[in-house]
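Right, I'll just put the structure down here and ask away after.
A single protein chain has been removed from this complex, and every other one stays in its place.
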Amino acid sequence: MSAQPFVPFWQNPCGLPSRPGLGQRACAFFGARYVLGPVKETVQLVHGPVGCGYYGRLVRMVPYPLYTTALTEKEVVFGGLDHLAQALREAFALNPEARGAFVYLSCVSGLIGEDVAGLARLFEEKGLPVKTVACPGFSSFSQAGGHALAYEVLLGLVKPGPLAEEPTVNLLGEYNVAGEARVIKSLLEGLGVKVHTVLTGETSWSEIKTLTRAHLNLLLCGSTAEALAKDLKSRFGMPFERVSFYGPTAIARSLKKIASFFGFPGKKVLARTRKDEDKLQKTLSSYKDLLSGRRVLLLLGAGKLGPLARMLRELGLEVVAVGSIFGREEDHQKLRAYTELVSDNPTEDELEYLLKFLKPDVVLTNARDQWRPIKLGFPTLSFPQTVDRGPYTGYEGFLNLARDLVKVLSAPVWRFLGP
Amino acid sequence: MDAIHLVHAPVGCGYYTWGTRRHLGDGYNWARPGVLENEANHRRHCYTTAMSEEDIIFGGTEKLKQALLEAFRINPGARGAIIYNTCSTALIGDDIEQVAREVSKEVGKPVFACASPGFCGVSQSKGHHEFNFQFYKWLLKYREEHPEVCLKEEEKTPYDVNIIGEYNIDWDEVVIVPLFEKLGLRILNVFTGNARLENLFKLPDASLSIVHCQRSATYIAELIKQGFKVPYLRVSLFGIEQTAKALRDVAAWFGEDKMRRRAEEIIEEEITAIKPAVEWYRERLSGKKVAIYVGAPRVWHWPKVMEELGMEVVACMTTFGHREDYEKIIHRVKPGTLIIDNPNEFEIEEMIETCKPDLFLTGLKEKYLVRKFGVPTLNSHSYEKGPYAGFRGFVNFARDIYQAVAAPVWQLARQDF
Partner (left out) sequence: MINQVKEIPIEGITYKNLKIEKKPLSREYVPPPPELVPRANRAVCIDPGHTCMPLGAMWATLGVHRAIPFVQGAQGCTTYVRYTFSRIFREPATIANASFHEDAAVFGGRKNLVRGVRNLVCRYQPELIAIVTTCSSEVIGDDIHSFLDEALDLMEEELGPEVREAVKFVVVNTPSFAGSHVEGYNRASREFLKALARKSGETREHVCLIPGMMTPGDIRELKHMMELMGVSHRVLFDISETLDCPLVGMPDRIPYYPPGGTPVEAFVRAGDAQAIFALSPDAGSAGAQWLDRRYKVPAYVMTMPIGVRNTDHFLRNVAEATDRPIPDRLRWERGIFLDAMADTLHYTMMKKVALCGDPDFVAAATWFVCELGMVPTYILVGTKSRRAEEDIRQACEEYGHQPVVMNGGDQFEWEYALKNDIPDVILGHSRCVNIAREIQVPLVRFGFPVYDRVGYQREPIVGYRGGERFLARIVNAILDHQYPDDRTHQ
């Protein structure tokens, strides 16, 4: 490999406010929707001008119902609380199966100081639980603030209750992209462990209320759900384990952890994972020739970066630089094991410089940023992946990732570049 | 419909006849286990010997025989076959009848050889004619050799009828057949729309033939009349008045009061159902001028229909009309109407200039020409969105005429910048 060039700017530390005019972060509302969007048995309503509702429908490229008060000038001037109350009543009437509502605040409703919490109490008295998500767009540096707020709201729903009889777990920070929850569930079922609910990829209002049925919380995405795991431990005494199902090494380690928690014999787990791994390696070998030694640049939110970097290394690729959008110091520390070039919230021009200097063979980034590297002629794989590409978790997921990397790398279009 | 149609010719003859005109059917073969094919048997595949230069030089009978045997193996659902020769295979003198006999014996299914070289006769009408005669002749012979295909004496009823000259364009049968069934008749055959070979063998076993297309199929009705004393009745099944007349005529032929009453009931019921719709269109179409250019019989089937919509027929043309067709046309249109036999494009253009019709009922080949001049058209061979026959089909007909005439594009085309 070539010597790493000196790229001083590509080392922005984490947790800083965004530099105005630059950067790719989203707002707190975006983060809150990211977490709460898929929760079933709910009415979700954003109290803001129409745009927040219009854009907010789509979460990880999948539409989830979202109502909006579509505030107009009149309501901004004279207050929109009546309007909101009316809208909420209508939304409940349209969704008789809903057990509660999430009302998101937007920049506007935050600024004009609407007493949404007061209104929520009134509804609650009438037996219609309404939870306020105080996530005006400006209220945090990035979407990460929204994630935290959302999980706080969810925590408020949890009630103490009896434990389940069979070994049961919850998945925290698992968003069920392209059916990933299904893969994880089947892995756990192989151990004889049941999944009570998947936060928040496959969950509902009532499942969250009875969250405490589970014996153990499995924390999958550290950057979004860690606080929740800790709170559940301190408040309800629920233990948690950090696990990951990205890549065979992580799968084996995670399954061992879970088995030992429930006191299952470790040998059985080992035999199983060995068998699956052998099968995997057979199909993988044809892909590996094409992938090994390829240099990759990663630019994604935060939580997925670590597992992805590990998976890529397992596939024989070399991570040459990583950028997070709302990373935490812990994330960055892990990533420094792969490359010195770890940065938070890089700007687009920084990205372009990096592409120019490093010339990676492939770029992994999110859906809205993928077109820039593509335009500059770099094979690019985007996240979250679409459903046809399949899950990336579990053994089959690892294979899917390898296949997709081969796809982007071997697409004939790149042959036509150049003078 | 359930036969293999094999064209013994260079590839084009088979290619062009492959699933083009909309004479539909309901008999389907299987495409895969559990999946029926996308088109009815007689339209789905094109069987041809695709004669090459070598075959033309050395003769194609051997090839034809082999091809037909293969076709039967590939299409086990087929109940029989019809093989056609064309210009080149007729010119080189391939004996397709001999092949038909041999193969029929070998596979135990009827095979009909139809001599239809393109240069034969002045128009496609000759093909209709030839088919009628040849088919009838073959039919008799086959019935003689295989008496089991005839309708058994004990199964015959006095109410067995054939509908002859109805080709099920865009499912006209769906509106026509029930009308007669409601009269209490049993339809043995529709010659040849959605027809089945086994039924066609029973053509002479009916007690009456009802002839719709009187150019292409009167021949066979006449032959059956001569051979089996089965009389036939000419009817028109387009428009309210003509369809009603057809029902009355048929009921009158049977001479039973019950059936007459039944006919009146059907007419009453049907007219009530479609009246509001027809009125709606009549109101909007009244006074429009229309020119008609189709095969032959429809040109005289339709003037009455146009009148029922309040439209005026200004010109009539046929592709293959005979003397008697023209007599009928003249009988049914107003004096002063322009009538042309087999017009070429030049004559059509002149007709448009002099008669200035608001609508031109014509086929695919001419419609794009007159459209260029801003004249609305309606595909009158295969229809736009059929069925057009009978009472219910009349609403479709009126609807499509209205849609053609009322489209805003003609107005826009007349405006300049």
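Brief remarks on what is shown
Order as written gives the chain letters A and B; numbering starts at 1 within each chain.
The rule is short, and it goes like this: a contact is a pair of C-beta atoms (placed from the backbone, for glycine too) under 8 Å apart; a residue touches a chain by one contact, two chains touch by 3 or more.
Since this is a predicted model, take the numbers as computed values, not measurements.
In the complete complex, the hidden chain is touched by one of A:Leu58, A:Leu94, A:Leu111 or A:Ala337, namely A:Leu58. Among B:Trp18, B:Phe228 or B:Tyr326, only B:Trp18 touches the chain left out of the display.
Interface residues of subunit B facing the missing partner chain: 2, 6, 9-18, 20, 24, 26-41, 44-53, 55-56, 63-64, 66-68, 70-71, 73-74, 76-79, 87-88, 90-92, 117-124, 171, 174-175, 178-179, 182, 270, 273-274, 276-277, 280-281, 344-346, 349-350, 352-353, 364-369, 371-374, 385, 387, 392-393, 395-396, 398-399, 409, 413-414.
Within the entire complex, the positions of subunit A that touch the omitted partner chain are 58, 61-63, 367-368, 371, 374-375, 377, 386-389, 404, 407-408, 410-414, 416-417.
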